[in-house]
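As you look at this complex, bear in mind that one protein chain is not there, while each of the others sits in place.
Here is subunit A:
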């Protein structure tokens, strides 16, 4: 799976239009992840996992920042997220299936907050982008 020039344009355009609001989208995506897929909570035993908790909001900002970083270096996502990739492989070891789940929840929050921006073409590009990010984060697992 390769990101086409169109995909890159679509993703950059989307992130550009969402702007700073993406921080909150990260938090809400996590809220939805933990509610819809309770097994994902097992990676956060040290967190207050009530909906909208300060810890979830803060972590959501981190996740959103990583996505923005990947978007800003969309021609070399592996390079941009290299340290995060090491972290997930060596320390966090989040099972790869969970990146798909979070990716899905992120799509849902974008759809809920910016329905007019998530045209079918942008939806396809964003889905591919999120897959690519997940692939990079799990690339060094074995």
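Convention: a contact is a pair of C-beta atoms (placed from the backbone, for glycine too) under 8 Å apart; a residue touches a chain by one contact, two chains touch by 3 or more; residues count from 1.
As a working rule, contacts and distances are computed from a predicted model.
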Listed names "Hemoglobin subunit epsilon", "Dolichol phosphate-mannose biosynthesis regulatory protein", "Large ribosomal subunit protein uL4m" or "Trafficking protein particle complex subunit", matching UniProt entry of the absent chain: "Hemoglobin subunit epsilon"
Full-complex contact with the absent chain, from A:12, A:104 or A:140: A:104
Residues of subunit A in contact with the chain not shown: 28, 31-32, 35-37, 51, 104, 107-109, 111-113, 115, 118, 120-121, 123-124, 127
